[in-house]
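Every protein chain except one is present and positioned as in the full complex.
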Amino acid sequence: MRFLAYILRQTGKNLRQTWGTQIMTLLTVTLSVLIFAFFFLIYTNMIRASERLGNDVRLIVYLDQEVPEQMRPEFEKKIRDFAPVEKIVFVSRTEAFAKLSAQLGKEKDVLNDLGPDFLPPSIEVYPLKTLNDLTKISQFSDFLLTLPHAAKVQSGSDWLRRFGYFTNLLRVVVLLSAGLLIISMTFIISYTLRLTVLSRQGELEVLRLLGATSAYIRLPLLLEGMLQGLLGSSLGLAALYSLYQWIANRFSGPGFLKLFDITFFPPEITAGILLTSIVLCTAGSLFSIRRFIRI
Amino acid sequence: MRFLAYILRQTGKNLRQTWGTQIMTLLTVTLSVLIFAFFFLIYTNMIRASERLGNDVRLIVYLDQEVPEQMRPEFEKKIRDFAPVEKIVFVSRTEAFAKLSAQLGKEKDVLNDLGPDFLPPSIEVYPLKTLNDLTKISQFSDFLLTLPHAAKVQSGSDWLRRFGYFTNLLRVVVLLSAGLLIISMTFIISYTLRLTVLSRQGELEVLRLLGATSAYIRLPLLLEGMLQGLLGSSLGLAALYSLYQWIANRFSGPGFLKLFDITFFPPEITAGILLTSIVLCTAGSLFSIRRFIRI
Amino acid sequence: MLYFINNYCNIMYYSSLAAIRRAFPPSDKKGFHMPRDASTEKPLVELVNVTKIYPPDVVAAEDVSLRIYKGEILFLTGTSGAGKTTLIKLICCLETPTRGLIEVAGRNLSRISSAGVQRMRQKIGVAYQDFRLLDKQTVLQNIAMAMEVTYASPKLIRFRVEELLELLNLSDKRDKLAGELSRGEQQRVALARAAANGPSLLLADEPTGNLDPVATELVINLFRYLNERNGTTIVVATHDESIYADTEYRVMSLSKGQLSAHPSRAPHQIELFEA
Partner (left out) sequence: MLYFINNYCNIMYYSSLAAIRRAFPPSDKKGFHMPRDASTEKPLVELVNVTKIYPPDVVAAEDVSLRIYKGEILFLTGTSGAGKTTLIKLICCLETPTRGLIEVAGRNLSRISSAGVQRMRQKIGVAYQDFRLLDKQTVLQNIAMAMEVTYASPKLIRFRVEELLELLNLSDKRDKLAGELSRGEQQRVALARAAANGPSLLLADEPTGNLDPVATELVINLFRYLNERNGTTIVVATHDESIYADTEYRVMSLSKGQLSAHPSRAPHQIELFEA
């Protein structure tokens, strides 16, 4: 009982006496959690976006004449032999025209001058998601051009390449920033620990001289570390959530932009981040007093 | 003479005695310069890319009949009255067909079935660079649709919107990262200053007690600060340059990707960064001893 | 239960201190405990052939053998740099001997665990030569700290600190920061902290170096009082001849790390104490 009371009183005393350092440490933890969670969020969303992108890939083989119904299985087999494919759709001249005029909607008068035959027939090939790499797609598209009557293959590779270029650039920017930030955080944390050690050094030395047990010295610091971790990571996650809300509101674009929709962490990951930072803070505060406790 | 010798000797002694702190400070400066220059580089390149993007904007008005030569000035006047425009090009059916078959190159056989008349005539409008905002462009495009015989306006707004969406997202990511980094750097720098103060405190106090003049105390610290600034920012810029080289090599894509070409700082800016960091480091080291020098 | 009785007794004895202060005039030396027969009683502290060499080559103690019995007061003298502080640090486990054996309360210090050292330190009060006070805490907090590490009750702490401060003429400084006291005041605070826990062994390193004769007398009276009432064993390292000049307590002298009886002592007294 008395022991517990002492530990709690001691913790309170520490917090009061070194509140300057405490607040700096708290902000450090907040910042670290915010930064790591921020980049983690970006990373997970980037992965999800590229998965969605994979869903959109579609190769269109324009033909110079219609494929008769009975030939279709043969075509399908040829294509499937080359690469795993999710779906293959044959589009006749009429179907293509109907689709275009549906897409144009009110503006379909433009088509009035043109006969229903002016669009070429085509085969739409939807590859599996595993085929998400530009060189593979272009190989596939080269292969499709060898099909009988194939006149041209539109692989959307221009758009894909632009998008891929962008995601790559974004990835490099994100990774570099994350790298720089990790270096910064290492600095900040080592500085924080050094300052903590310096600010406590005198008191811990005297406590050892007076015969304080490890428990008497360690437990208040452990409690402190846990408190720092809990508060700091909660603040950090809260800040990130506000940021997320702001971005989500700002970028809630029209439907076709769903591709880039960003989502927040599921609760498990949030809890994981909280726990990890509590453990790390506790370990850190133990580490900072290691040199004062004889082994 | 003796004065100078003393200052130099004192500087050397300081560097030797506190090399641990000195190296940490040097790395801090390097990191700060690297981070700020990194985001500055991204920012300047982003601006340049969006300028190039502006050059690419083009609105195509598809018409349901050709505009006779003598009507063209009238059309031009109407358009120019609505918004400042750089260039207006009238494309007839034949021209459009010729252009398309030139674009298709080897694959122009696809067009064999279609007469040279199947493409509609059009007017290509190149707005001034100042018109670089999506809502303005769509207003302009709405206006163009009111021209006589205009059937459809293609403003490239789909592509533009995707691109715009991306640059915006990139900008937000860059700005947020930069913000987080600035906070981190503030932390690191304040910690560095605190540690410097703590590590020097004893010596500076004793020096004051012994009657050291401000010059005796300050000049070595000034020299040190300048050295730190010079070395740190050189290292930081060198690191950034290596990064830049790496990215530039990795992303030296085909011609059509010129849009995203990144360039390094011109020498003036490099020199500016060097100078600024020298000044800041010197100011910082003066600031850190301020409390030991009576005013 | 035992704990509370013990506390209660402590309160009793401390509350009588202020009165006793007048009851023990400095010249009244009836409090001298004769050491017990060396052959029958186990000494509280025993050093056997202890040598301490600070790297690379500073010999601070050389082949020192010493027994300190329970209830004794021992004066350690010696020129500056003779090794007094080193000897005290060896006893409270702040330094480890290069060679030799040290036993405190029957426990070999070279085999004691970290927790054991801490438990031992709770029962040894040390007034360091450089005080080791926390400048940014008040006098009260500095002294209380020594009792807090043993989980003493706040009431007892408060009570005992007041008594000790009154005894050392520092009552008006209780809430001042230790760093803002004069050196002599700090020295007395360091002593009060060493005595706060009612230690069974009190090591005082140069306890009167910054004190005027009046304050010195207060300190000597405190030592004598602790020794008589509590049976506290006290080791005082000092240069101040006025303290030990005509005392009946044992005086040992260190010279370049070597221990001997003080030259002013009679030979028969020397034989009584040497192992």
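Labels A, B and C are assigned to the chains in the order they are written; within every chain, residues are numbered from 1.
Here is the rule we go by: contacts are C-beta pairs under 8 Å (C-beta built on N, C-alpha and C of every residue); 3 or more make two chains touch, one makes a residue touch a chain.
All of these numbers come straight from a predicted model, not from anything done at the bench.
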item	value
Omitted chain - touching chains that are shown	B, C
For chain B, the residues touching the chain missing from this view	2-3, 6, 10, 202-203, 205-214, 216, 293-295
On chain C, residues whose C-beta touches the chain left out of the figure	54, 58, 77-81, 85, 129-130, 176, 180-185, 187-188, 206, 209-215, 239, 241
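Here is the rule we go by: only the chains that are shown with their structure count from here on.
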item	value
Touch-based graph of the chains, sorted into line, ring, star, complete or other	line
Maximum inter-chain contact count - chain pair	A-B
Inter-centroid spacing, chain C versus chain B (mean Cα positions, whole Å)	70
Approximate Å spacing (C-alpha centroids) for the pair chain A, chain C	65
Contacts with 2+ other chains: residues of chain A	none
